[in-house]
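For this depiction, one protein chain was excluded, whereas all remaining protein chains were kept in their positions.
Let's turn to chain A:
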Amino acid sequence: MAQSDIQPSGLKTPLPPPKHTTSLANWLKENLFTNWRQTLFTLALLSFASWLLYQVGHWVFITADWSVIPPNFKLLLSGQYPVDQLWRLWTGILLFAFLLGLSAGSWKGVMKHVAFFLSLIFLVCLVLPFVAFETRLWLSGAILIMGAGFGLGHYFKIKKPTLLLWIGFITIAGFLLHGFGLLPSVGTNLWGGFLLTLLLASVAIICSFPLGLLLALGRRSKLPAIKYFCIFYIELIRGVPLITILFVAQIMLPLLLGGSVSIDHIVRAMIGLTLFNAAYLAENIRGGLQSIPRGQFEAAHALGLGTPVTTCFVILPQALKAVIPSMVGQFIAIFKDTSLVAIVGLIDLLGMARNIAANPEFIGYQMELFLFVALVFFIFCSILSYASRRIEHSLGVGDR
């Protein structure tokens, strides 16, 4: 392109600017067949891509036997959660859908896109041939209630109550899941499949945020004792793989806390994931803190604000906003990393797939099962990374 723009010497009148037409032929010429070398390259790539697509398509639609998924669908998604108590999970999902719709209506933007994708997923599940009638009812209920929430948020713009409702939702969801005696208790040993994956990820994300924030502030503190403690913690955790942290949590946590405290395996994994994620999050937040110009501190101090007030109301809001994209990136990472609990014996989505693959009844179905797992992770991570790109775009990162 750059070459052809050069004006031939000896020409008196300058050429008119090249017309930019978006016709198919032009597009093809510009993007695929610029010159003979590009053409050759394109043809080679094209044959490779079509060969790959053919192989994959042939395997997915003809060779693969997806019959392993329907009978295990429930196990993969909610593990051993008792069937007669499943309504509690569905109630939680309905509440979540309503809140998401409400937020999407009030804030628009990224929330709207996420709500749209989620309803799309519900819709796809709805038309899957093997889904039970009851599930279909719940799913359509979730879609409807999300729409209702959207309408409500759209007309009334209730942002603050929505935030409060989200905090309340966490409590209600926990109560619904476990029951705590008021409803028949469902022990954590029965939580499994994708439900467990989601739980581990949400707990790790929610709990590690305040911890990471404190560590980031501590690392920038002027007090050496606090500063070096935070540096030591962050570097120690970041220097070792997550699997060793999980081993420490599983094997050593009971020993560290003394014999009097007994902690459940799932809670141990949650603690490990939280402590791990906090160290990484702290580094993300530190980046944001470092990006705040000195003038902001000086201006706040000149106004007579103390350090805590300055930090909470001047520095943090700006710093956190600047690092939302990298924090979402870290959330995606921890979401993927929850699959490691399958190594220490928890039955999350991956652990469940491994169990089913080892079942003599389903031998030879590894590829189908693990690809299903990969697909579920792929869908959710893609939504998150799409959301992070939208946020990045709307914050104008890189444009200013």
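Methods note: a residue touches a chain if its C-beta (ideal position, glycine included) is under 8 Å from a C-beta of that chain, and two chains touch if they have at least 3 such contacts; residues count from 1.
The criterion applied here is as follows: contacts and distances are computed from a predicted model.
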item	value
Protein name as given in UniProt for the chain not displayed, "ABC transporter permease subunit", "Multiple sugar transport system substrate-binding protein", "Hydrogenase 4 subunit F" or "4Fe-4S dicluster domain-containing protein"	"ABC transporter permease subunit"
Which residue of A:N72, A:S119 or A:S339 touches the chain not shown here	A:S339
Touching the absent chain when the full complex is considered, from A:Q80, A:T135, A:T188 or A:S385	A:S385
Identified contact with the non-displayed chain, of A:V127, A:I167, A:L182 or A:L255	A:L255
Sole contact to the chain not displayed, among A:L123, A:I206, A:L236 or A:A299	A:L236
Residues in chain A touching the chain absent from view	1-2, 31-32, 34, 38, 41-42, 45-46, 49, 222-226, 229, 236, 238-244, 247-248, 251-252, 254-259, 332, 336-337, 339-340, 342-343, 350, 354, 357, 366-367, 370-371, 373-374, 377-378, 381-382, 385
